[in-house]
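Handing you a structure now.
Shown here: the complex without one of its protein chains, the others still in place.
Chains here go by letter, A and B, matching the order in which they are written, and residues are numbered from 1 within each.
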Amino acid sequence: MTAVDHMPSHDDDKTTQPGLRGDAGESLLWVRDLVKSFQIRSSAGFWRHEQLALRAVDHVSFDIKAGETFGLVGESGCGKSTLARCILRLLESDSGDIIFDGADLRTLSRDDMRAYRRRMQIVFQDPYASLDPRMSIGETVEEPLRVHGIGDQTEREARVDEVLSLVGITGDQRTRKPHAFSGGQRQRIGIARALILYPELVVLDEPVSALDVSIQAQVLNLLRDLQQRLNLTYLFIVHDLAIAEYFCDRLAVLYLGAVMEMADRETLFHNPLHPYTVALLSAVPTPDPAAGRRGKRIALSGEVNPLSTREGGCRFRSRCPIGKDRPLCRAEEPPLTQLQPGHWVSCHYPGELAPR
Amino acid sequence: MISFLRMRLAGALATIFGASLISFILLRVLPGDPVRLIAGPLASEQALEGVRRQLGIDLPLPVQYARYIGGFVTGDWGFSFTAGGPVREVFASRIAATAELALFAFVIAFTAALILALLATYRRNRIIDGFVRVISTFGLGTPQFWLAMILLIVFFEQLNLFPGPSGRLDASTLAPPRVTGLLTVDSLLAGRWDAFSQAIEHLILPALSLGFVPFAFLVRLLRANLLEMSREPFIVVVRSKGIGYWATHTRHVLPNAFLPTLTASGLILAELLTGSVLVEKVFAWPGIGALVVDSILRQDYAVVQSFILLTAVLYVGVSFLVDMLYGVIDPRTRNPVSQRG
Partner (left out) sequence: MRAVRGVSFEVRRGEKVGIVGESGSGKSALALSILRLIAPPGEVVGGQVWLNDRDLMRLREREMAHVRGSEIALIFQDPMTALDPVMTIGAQIVESIRKHRPDVSRKEARDRAIELLRDVEVPLAERRIDDYPHQLSGGMRQRVVIAIALANDPPLLIADEPTTALDVTTQAQVLDVLERAVEERGAAVILITHNLGIVADFCDSVKVMYAGRLVEQATPTDLFRSPIHPYSEALLRSIPDPARLEQGPLPTIPGAPPSLANLPAGCAFEPRCPLGRGVAICKNTAPPVIPIGQGVAECHFAEERWADNETMRKEAAADDRS
């Protein structure tokens, strides 16, 4: 077990917790100190192995205001999808609070949870895998209504037509099966399915990653348009930083299950303080040959290694361009600290590595 | 790995226990009275009582079961009244015949399936592939005894290429001294070439009849796996290195396609080893299959129970071996986790 308890004490001073500020009343969702660990088997050979508990989500706290788009960015394996699934209680978390519109979701019974589940929906990454190939798209979109026992047949059909037309699918296409649709259209259908229950919070799990550039733009426009029309709140999971910058109001950068940096878009992309954020941003190739990005790239050595959280100290240390050999980084996990209003960083030497 | 072994062992024991319990109960609730069969229709009530006591079936059922399991573990498998000897000896004298036939049939079926599937899928050869598809469909629908009869009529009666239904050796040939019980092996050990070639000749027709269905099944499975693997992206990469079609097919497509057929092969071998009643009957093969059918008809509890239990042990053993084999030959099972710290 990882026994290192690296967050500052969680109980005495609540103002050091993002999401529990004075104005938290506006928040639709607060996540506080959320932890989710998985047991993994690590083998030292054919006959020997040991059980390890690794925290996929490690004391994560943030809040999302109503109508806002909150982005979770990070490399694969950083825990962003696990975190989202814990919030929707598709996965049970180990500890922490998930407060949605005043109710702590973690403590709700299955029955009580049903009412909240209607208000929170998810759109998945893969528009090919997430639709049942044997169901017509009308049935797929209608299914949540039937599951929740809403309306009679005519009412349900009217609502399906309404939501399909919202995402740009015409009513006469509703009897077709998913294979008759392109990737972009399938993603629209996935969005319609998520919207049919009129949710307030929609988790978008890499909704455009599998799509071509021109289709990506169409879906992003649609999502933004729907957000304004239906007053939706988005939790947007994304690994493409260009899309993150374009689409999100505030973002958290995750590394190995913990928040490295959290700020509004402007601050995060123009004044990043955590060396991981800086390196991540520098690695994105920009579609401008004159930018000469290659010279500006800050190369991160090595790869994400989940076992590095077990060594204590900063979890990013082994790949950090500035902290690799510093005693403080080896000894202590830096706390997530608010350096400017709304700008949270978990680093002993914030701002030292400047974007070039 | 240790905990995996422990789980497997527990599962295996549970399976065997379940099989023993079901066979024990089933045989006792079935109608019919073996005691009457043994003692004869005119025996007195007293005589029947005596037989019951002798067989131990006057005791309460749980006690009977306990004695049966205890006996099985210690090697006392009971007494077969139809064969007139201890069950263990009866089995021992017949199991080698079944095993030799089964192994022979398996090797034929497996080799033929492998070669034909390889040729059928190599560059999508339409002629061989069509032939394989027809023969496998045919094979899956062919009754064993019918095939056995046809083979006998054609190759023994008409062409006289192979010996008829006369058991494992000609009647006039002396069996080699028993070492393994497998005549082909024993005759080689004894340097008896005549017995060896005769044993092979006697094996061919029954092995063909017995192996045809498993062959049809395996060739179908291998063909499907080979086709699937030949469409895998890594095959394009191998070809882009300049590796030729045939080398790609045998060195890369085949090993990957072979792995998923291992389980099926193991189960087929286990099935063959439990003996085939009809084929053994047609070829007068002195194996297990014929013995078991006779015992069922005569309600010879001890033989049937032991047979069911042995079958369970065999299946469990084979699937355990197959799992171990995966561990040895599939690198993904051998070293499951990538982290090296």
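By definition in this document, contacts are C-beta pairs under 8 Å (C-beta built on N, C-alpha and C of every residue); 3 or more make two chains touch, one makes a residue touch a chain.
What you are looking at is a predicted structure, and each value in this text was computed from that prediction instead of being measured.
The shown chains contacted by the absent chain are A, B, with contact judged over the whole complex. One of A:L105, A:I243, A:C314 or A:C329 touches the chain omitted from the figure, and that residue is A:I243.
Only one of the listed residues, A:S182, A:N231 or A:Q340, touches the absent chain: A:S182.
When the full complex is taken into account, the listed residue touching the unshown chain is B:I243, out of B:I69, B:A175, B:I204 or B:I243.
Only one residue from A:Q51, A:T107, A:T286 or A:Q340 touches the chain missing from this view: A:T286. Interface residues of chain B facing the missing partner chain: 124, 231-234, 236-244, 251-252, 255-256, 259, 330-332, 335, 338.
Looking at chain A, the residues touching the absent chain are 75-76, 182-184, 212-218, 220-221, 224-225, 239, 241-243, 245-247, 265, 269, 279-280, 283-291, 293-294, 297, 299-300, 303-304.
Assume only the chains that are shown with their structure count from here on.
Per-chain CA centroids place chain A at a distance of 55 Å from chain B.
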